[in-house]
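Omission of a single protein chain aside, the complex is shown with its protein chains in their original locations.
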Amino acid sequence: MQNFCRASFSVALLGSGGAGIVTIGQLLLTLAARRGLYGVMSKSYGPQIRGGESAALLRLADQPVFCAPDSFDLVLAVDWRNADRFADEMPLRADSLIVSDEAGGDPPAFTGVAENHEVLPLTGLAKTVKRGRSNMVALGWLARWLGCEFGELEALLGEHFANKGEDVVGASVETARVGFEHFGDERAPVDIPLPAEAERWMLSGNEAAGFGALKGGIRFVAAYPITPASDLLEYMAPRLQKVGGALLQAEDELASINAVIGASWGGSPSLTATSGPGLALMTEALGLAVMSETPLVVVDVQRGGPSTGIPTKSEQTDLNIALHGLHGDAPHLVLAPLGIADAMVTTQWAVHLAETLQSPALVLSDQFLGQTTAVIDRPADVDFETKRLRAELEPGAEYQRYAVTADGFSPMAVPGDPGGMHTADGLEHQPSGTPSSAAADHHAQLDKRLRKLEAFDYGELACHSEGSGVIAIVCWGSALGACHEARERLAADGLDVRVVAPRLLAPLPVDALREALDGADRVLVVEQSHRGQFLRYLRSELNGLDARLMARPGPLPIRPGDVIDQVRQMEQTP
Amino acid sequence: MQNFCRASFSVALLGSGGAGIVTIGQLLLTLAARRGLYGVMSKSYGPQIRGGESAALLRLADQPVFCAPDSFDLVLAVDWRNADRFADEMPLRADSLIVSDEAGGDPPAFTGVAENHEVLPLTGLAKTVKRGRSNMVALGWLARWLGCEFGELEALLGEHFANKGEDVVGASVETARVGFEHFGDERAPVDIPLPAEAERWMLSGNEAAGFGALKGGIRFVAAYPITPASDLLEYMAPRLQKVGGALLQAEDELASINAVIGASWGGSPSLTATSGPGLALMTEALGLAVMSETPLVVVDVQRGGPSTGIPTKSEQTDLNIALHGLHGDAPHLVLAPLGIADAMVTTQWAVHLAETLQSPALVLSDQFLGQTTAVIDRPADVDFETKRLRAELEPGAEYQRYAVTADGFSPMAVPGDPGGMHTADGLEHQPSGTPSSAAADHHAQLDKRLRKLEAFDYGELACHSEGSGVIAIVCWGSALGACHEARERLAADGLDVRVVAPRLLAPLPVDALREALDGADRVLVVEQSHRGQFLRYLRSELNGLDARLMARPGPLPIRPGDVIDQVRQMEQTP
Amino acid sequence: MTANPRAAKAYKSSLKPVWCPGCGHFAVLSAATKAFAHLELEQKDVAVVSGIGCSSRVPAYMSTYGFHGIHGRALPLATGLKATRPELTVVVSGGDGDGFSIGGNHFLHACRRNVDLTYIVMDNEVYGMTKGQASPTTAPDWLHGKLTPQGSGTRPFNPAAIALSSGASFVARAFSGQPNEIARILCEAISHRGFSFVQVLSPCPTFCPEQKKWKQVVRAFDDGPTVNVEEALSRVYADDGYSTGIIYQDSHPVWQPTLGEEVNVRAFEQEFAI
Partner (left out) sequence: MTANPRAAKAYKSSLKPVWCPGCGHFAVLSAATKAFAHLELEQKDVAVVSGIGCSSRVPAYMSTYGFHGIHGRALPLATGLKATRPELTVVVSGGDGDGFSIGGNHFLHACRRNVDLTYIVMDNEVYGMTKGQASPTTAPDWLHGKLTPQGSGTRPFNPAAIALSSGASFVARAFSGQPNEIARILCEAISHRGFSFVQVLSPCPTFCPEQKKWKQVVRAFDDGPTVNVEEALSRVYADDGYSTGIIYQDSHPVWQPTLGEEVNVRAFEQEFAI
């Protein structure tokens, strides 16, 4: 993970139904990326299915950024209708700049904190162009603010609207030009140092996970749509087809997970993606995968819970069900990507581990990771050389699907293999697969299923750790974004702390964690939950862990400033 | 819980398909109970659906007993076919007595430990009576061994076979008499002191739970059959009808749990019963019950896991899923009966808590508790005065289903109540029930849902504790049977230990536990699992708990002698 | 069908629907309120139960009791409610995804069980809420399904045929472009003793703009309800799915437990005596 930028600018764009806010947010991010900047953009919507108010929340920086900012530098509203619902999502400072359209109504109370208000004639200027729209005026203005040449914007608009025809391109370019020029020459553009040129990618965590899955070798997906996992599936559907795989839209999650088991047993690395409610429906079959030792990957893009909860917002509260949601003693793999880019390698690794360990692997992403778009450095190309341990079948020899071995791995035969015939079973069984209720068989198989997971060497990826110092922050998944940034900023202010985040949550890399925490005398656990699911899990595996808990349930993101505040308080009370 | 008996006798009866082993086990237990003895009987079967080998495992005592014995005093086989499969279930001593039928084949190797073997002409004697069966010969012999008068047995047979007609009664009585007389006068009957007379009941844990549920006020059950919960449902089905309730056999567990939510929301205390695989299918809807604050009870009669596992055997491994199997932050109630008789009061209490706290309550029974028949003292009559907090609706006032209150309880209106109209919702909501994704609403409701459970005073029942001393045994559910007996036996040998077992598992009565453990310097956690689900849970809530783990997965029961061994080892290593 | 519009309005809550402009579900909501008004039901005695989906948002838009449950499970929830509170009017609302995809099993068994519920499925042949995937009623060659870029390739689910073959006692189809007809059918459905299934063709202009054409193709069935299942199935098979009206109605035994208390719970104690 790279160093934290010192220069970041955060922009919130607002508008109601059909104002095209997300479009200009996306274009602005691309423009910034083409200038060489890094950035993230997340979206927020009102409750309307379509046509309600929306917000694009951008953060641009000279170094990679992975979390929401402490506050926004600029809020620009094409109109302010229902904008107060976004108040919590865009904290402001006295020196934040609020930009309104003269025809867009009055800014809501929450913008009162900011002292700089400016009114632009967005609608008026848009009317000067045929088919002109005020969002394009705003985009032009923002492009200039960003320090762009108009040609950069023109080229981008040309590409973006290419399939809508020349007229649309023309109107967009002209309207943007009006906005660009309105910015004027007196005012200086924002000052972000441009980083060195390097290959950049722009993608969401859902795309990163989808691509990582394909790279890992996933060739079959069965799934049922659910927010916020659907776009991961939508990314995969056409692409799977192109690489010789297939996606089955199943009738429900019970069907998807069982279809995945069937396909995997047939030899194809297989995956499903879902969110909390869907995961809840899958736990019975996950137990079957544990018992039958069938590899598979489930990406759970977490959202606000419990129950239907808050489907469009992020939370880290499926940790409990992912770790413990199976009945019986059912050890399995749980992983969590540590950021948007990291979703790629973590998902790819999950496929590798699932296939190698003949185990279901759950990948805990979340709505923030999944649906935020980030500009990142082109990631290194990783190849785990994933290969399932297939049985070497000798003619005449009796094949034992669940042979009890020293490392716990039983070579797997798949249908079609001569001499590998067996019945995979969810009943407890003898090594041959024959059902058994004998204590000796149950114990031998329980031991073996646990051993293969616990004795395996997971290597470096299992636990991320950065920094040094006597204060340690322990977190997981998307919370690393804010913790990483907090560490960078604290270090810049002269306080060194460490940040530790296991990428592998089960089996928990206890030794790596202890090592990473060795010498730390104060520990802060940071997680986006209500009562501290992660802290409790850490305690259960690292008994006696003495830690302070910063648990914030969703829907608001954890901001680096909050983490810094906690650390500063800990500094006071040794 | 009463003192442990010093005199107990354990008898295993064996026979293959149609030998009527369970029948004579049941009759022998009844006979013993009528003599004033206490006892338990569990059954064990081979894999055949019907007609395979079976065993009846009885333990008779002068004081209440709640667990399997360390070893058996007498094994009587009507025939030995496939009897070796029961070897693990009937540990023997050198002085155990093995009784075979002269026509029943040779005793299997595992009986070799015992030095006393006796062969009876069971089949031969049976043939002397028309329609005589060898199991009845054995029963007669056993009745005399127990010290009964023949009249007692004759009366019992008359009652038991009454509906099969006089011929059957006559044949049974005559065959039993032949066995009774064959016992002879030289040999002395077994010597168990007869306890004082008192009203006794005989029932299984499933019956006890079913009756407790009815007493608690359950009037609607929706369920899907599953071993070993079906007999709880079968107990309730006809009886619900008689008390003005109903049982719906649903198409699956998804339907049963949702039907229960609907009925409860309509005002009827409602329940379902299932086992691991079914519970896994219910977790999504349990989250709905948490979010919509709908009371309900789920009795999970645990069996061997994971997956289909070992359906007919006991294990305590659904603790994880019961505590943590819901997605999101979803606090709810989890209880566990501490014995067969206790299943009655615990289930009744669960209904009370669910109704009072507007929460789902999971009751973790298990196959041993559920399907073992026990002779107990007639339990005290408990009445919790269960009453849901119903809204007092004032005309004109706006009703808020999820009003945020100091104690977390929001008075509940049910359909039909004038002025109480609202929409119960699985989406996060405002106090009115209107869906909301605002942080303030989410936090207020999360706090409230947690507060109502955590601030409630659960009283004495929450945590059972007995004994004193510096060594403490902590256990839960059916494991208490063996731990209690271990404590009694250790005390008799001069070593005082304490036994602590929370009846309420979530929210865990942390204060009561700490108090119960105060002054204990060594702790042994005993549970029927593979890796220590309970220990890990204790650590997560009682951080720093320093305990030794005795985790034994099913299918074999935890025996008091094993617990004693562990304690003795701890005694050596302070 | 007469219903005082003011009376109908009283069944609406003050909440603004989240639906897109032009969504067919608006008309279904209004029609339901009209039916309630026509039948003069008391708000307090009506419960509207739903799952998840745009169409499942109906309960909160009503001033009756409501339960917005989880995806696909509205029917069993309503079954538990009605079984224990037979005096209530229980209406279930949902979509084609909720009812025929994830909820398909409950649909089958609700038809068989014939509990006295009214089930309105707003069928737009798409998952609206999750932004446009194919549903069981989607045409196999619809290329806009986000998870089925080449079409689902799967025969559409025929709701009326499946209801009939599962033993439903009341099967009807309506169109959201004809709210009065929906209201009329709903009055019949609610008055019917047993499980009444009303499929309402309810366009999703956002994800299926082509459904705007429905108003040109929808027409009434030639004949009124039949009591003959085979006859009803013939009509359904002869039809292209766009004819409306009550297709089948007959009286089947209703699953409704009698809830009278015969004995006190204590009576069971004696069973445990030895």
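In this document, chain identifiers A, B and C correspond to the written order of the chains, with residue numbering beginning at 1 in each.
Heads up, the rule we're going with is that a contact is a pair of C-beta atoms (placed from the backbone, for glycine too) under 8 Å apart; a residue touches a chain by one contact, two chains touch by 3 or more.
Because the structure is predicted, anything quoted here is derived from the model rather than measured.
K.L.:
In the intact complex, which of the presented chains make contact with the chain not displayed?
P.N.:
Within the full complex, the chain left out of view touches A, B, C.
K.L.:
Taking the full complex into account, find the residue in A:Gly112, A:Pro193, A:Pro415 or A:Gly519 that is in contact with the omitted chain.
P.N.:
A:Pro415
K.L.:
Just one of A:Asp425, A:Glu485, A:Glu527 or A:Glu541 touches the chain that is missing; which is it?
P.N.:
Touching the chain that is not displayed is residue A:Asp425.
K.L.:
Among A:Ser10, A:Thr111, A:Ser256 or A:Ser410, which residue is in touch with the absent chain?
P.N.:
In the full complex, the listed residue that touches the missing chain is A:Ser256.
K.L.:
With the missing chain put back, one of A:Ser10, A:Thr30 or A:Ser172 would touch it. Which one?
P.N.:
A:Thr30
K.L.:
What does the interface between chain A and the hidden chain look like in terms of residue numbers?
P.N.:
Contacting residues on chain A, toward the hidden partner: 30, 33-34, 199-203, 207, 211, 214-215, 219-220, 222, 239, 241-246, 248, 250-252, 254-256, 258-268, 270, 284-285, 287-288, 292, 375, 378, 415-427, 433-435.
K.L.:
Just the residue numbers, please: which parts of chain B touch the chain that's not shown?
P.N.:
So the residues of chain B touching the unseen chain are 47-52, 223-227, 230, 233-234, 237-238, 241, 247, 249, 251-253, 277, 307-308.
K.L.:
For chain C, enumerate the residues touching the unshown chain of the complex.
P.N.:
That gives, for chain C, the contact residues 101-105, 108-109, 112-114, 136, 140, 153-158, 161-162, 164-167, 229-230, 233-234, 237, 252-253, 255.
In the analysis below, only the chains that are shown with their structure count from here on.
K.L.:
Looking only at C-beta pairs that count as contacts, which pair of chains has more of them, A-C or B-C?
P.N.:
Ranking A-C and B-C by C-beta contacts puts B-C first.
K.L.:
Please flag the chain sitting at the greatest distance from chain C, going by CA centroids.
P.N.:
B
K.L.:
Return the distance between the CA-based centres of chain B and chain C, expressed in whole Å.
P.N.:
Taking the average C-alpha coordinate of chain B and of chain C, the gap between them is 42 Å.
K.L.:
So how far apart, in whole Å, are chain A and chain C when each is placed at the average of its C-alpha atoms?
P.N.:
A distance of 37 Å separates the two centres.
K.L.:
Which positions in chain A are in touch with at least two other chains?
P.N.:
47, 277, 307-308 - these are the residues of chain A that touch more than one other chain.
K.L.:
Give me the residues of chain C that touch two or more other chains.
P.N.:
52, 68, 70, 72
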